[in-house]
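Some notes on the structure that comes next.
The chains shown are only part of the set, and none of them has been moved.
Order of writing sets the chain letters: A and B. Residues in each chain are counted from 1.
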Amino acid sequence: MKKRRIRESGIKIGRMRPGSLNKITDVPGVKVGHSTLNEGSIKTGVTAILPHGGNIFTDKVVGASCVMNGFGKTLGTIQINELGTIETPILLTNTLSIGQCADSLLKYMAEQNPQIGTTTGTVNPVVCECNDMVINNIRAFAIREEHVNEALSTASSDFLEGSVGAGTGMKCFGLKGGIGSASRILSFPDGNYTLGVLVLSNFGVLQNLQINGIPVGEKIRARLHPAEDDRDRGSIIVIVATDLPVSSRQLRRIIRRATIGLARTGSFMGNGSGDIFIGFSTATLIPYQSDHSLLSVHEIYEDDIEQAFNAAAEATEEAILNSLLMSPAVVAQNGRIIHSLSEFMDDIV
Amino acid sequence: MKKRRIRESGIKIGRMRPGSLNKITDVPGVKVGHSTLNEGSIKTGVTAILPHGGNIFTDKVVGASCVMNGFGKTLGTIQINELGTIETPILLTNTLSIGQCADSLLKYMAEQNPQIGTTTGTVNPVVCECNDMVINNIRAFAIREEHVNEALSTASSDFLEGSVGAGTGMKCFGLKGGIGSASRILSFPDGNYTLGVLVLSNFGVLQNLQINGIPVGEKIRARLHPAEDDRDRGSIIVIVATDLPVSSRQLRRIIRRATIGLARTGSFMGNGSGDIFIGFSTATLIPYQSDHSLLSVHEIYEDDIEQAFNAAAEATEEAILNSLLMSPAVVAQNGRIIHSLSEFMDDIV
């Protein structure tokens, strides 16, 4: 069965226009790389998002975080909130590998920047996670430094969705989840900007899945006879990128609207679901050292933010659906099949 | 020169009575362990705080965090804030070793608890850091899993202060900093409780140091002729333990008062100083799985919280002074001597 994204299936999410790839990499300079481990019971990986092609430590991006449900272990948000910047690539992985990923990211940053730990303080690594224990043997602690480096070094603007990288072992709405992406074009008088979203989807129970308001999950569930474990133990990480000139405060307002897209797929942010959003804007690069002048920055007026709100909501909804559609069925650790949403697109949706 | 704690020097901080050890381990069940690396340019380590002697994952403690200055990389606060519990020992280390420490702590927890990643989800590791790059070759990434395990396995109620564990390479008020501790007794009609504090001190500039309001730092600075680099780039981690029955909300209020103790030593929470406080109460252990009844908990009335506020302020102030006094002079990476406060106690204070 050929995998198709939701828009290729003839279903349009929202009213705004996507970018050319309809991925987070439509934001100029953003790159995404994966390292996929898929052998035996090991089904996991690492995904890296690079905010721009230069040195992110010396040219930081404006950053923000939003924790809707804090049942999660994401590293790096304390400093993002305080300083309003992000200074490393963002890594996604399985929950038990955050330590390994943080360690490897710190070494990668130290190698790239000899001034770290010598003349200029340290660095704030950003690592997000979801728990892939249903499909992956998470207790094997399979991620190694080489996997982190692979994800970082292979990052490009053209990247795969579905069961790749950190998405390899994820489960979402009782179906196979993983990596998904989408983007939207923002029209301003002075030109267009782009907002892109990448999700690591690992949340929800089947009966709640909706596509454009249609209760698809209930129909699929009716066909799959055996009783499901309907606990929502998963999580979702949403990464929002944009080149719109915004402050950290404005960016936090924008990424909070990922909640809207999330809700429209059927999530109710279950107890065990860590719903955590990280955003960055590449419009202004913040140098790592002051020249003791003033920084001159551009920002949109607050009145003009609504497009970006809509874009974050729409792109998150579409990215989640793409993560489902691009992930093939897989056998879980307990031997049960985790189906793919794509199996049901022809006759149910 | 024999090292003496501040109270042994005849100086009393505040008005409340300390516990018998005047350490965080006066709180029944709390244990502290160190792993110290002190060879050549490697001067760093790990310190572990164990909230109680049992299995912390299956019997969680009430927890809270407070970020006064978020220029820091502490891991674990998102979930502490959301769920109000702590479920692992707390590790302290140098900034670039948080990944390694998180990874080792996750493996330690997984080994102790076979249900993690199989039947019960994952676990939220708590790892705090300060940047010891002035004294330690932090770019060596010297901490290994064995050091984390040493700190965890050697934890006891009787532990060293000063240049040990995570405190080995820390610098505070331009002098040698490190690990310090203090405690206070809380008197309630139904009996006494204890509040204890442990700090990892790595902040401040010399000229600001005060002891009980006396501007000791200025006097010491006048004697040490060479011009200091007076940037406050460090951080402080404050761990607060108590057996007082409090909710997570009350506990957050209590630990926020560590700021008061901090201010009274002369800190103004400089830009680069990550001032982060973590607290736990052992009064109620929260089982990791519900039996679907109701949890019955005790809490103090809000009216009765003020003693605990004072205790947190006083114990933090005294713990910082102890961290200075118990740390001997050391040679920094650039060859300069980082003096010990204890050198100046006889004729200056």
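The rule is short, and it goes like this: contacts are C-beta pairs under 8 Å (C-beta built on N, C-alpha and C of every residue); 3 or more make two chains touch, one makes a residue touch a chain.
Since the model is a prediction, treat every value here as computed from it, not as a measurement.
Visitor: Taking the 2 displayed chains as a starting point, can you state how many identical chains form the whole complex?
Guide: Per the structure file, the complete homomer consists of 4 copies.
Rule of thumb we're sticking to: only the chains that are shown with their structure count from here on.
Visitor: Between subunit A and subunit B, what's the gap in Å when you average each chain's C-alpha atoms?
Guide: Taking the mean C-alpha position of each chain, the two centres sit 34 Å apart.
Visitor: Tell me, which parts of subunit B touch subunit A in their complex?
Guide: 67, 69-79, 81-83, 95-107, 110, 116-118, 121-122, 124-125, 131, 133, 138-139, 141, 233, 272, 274, 276
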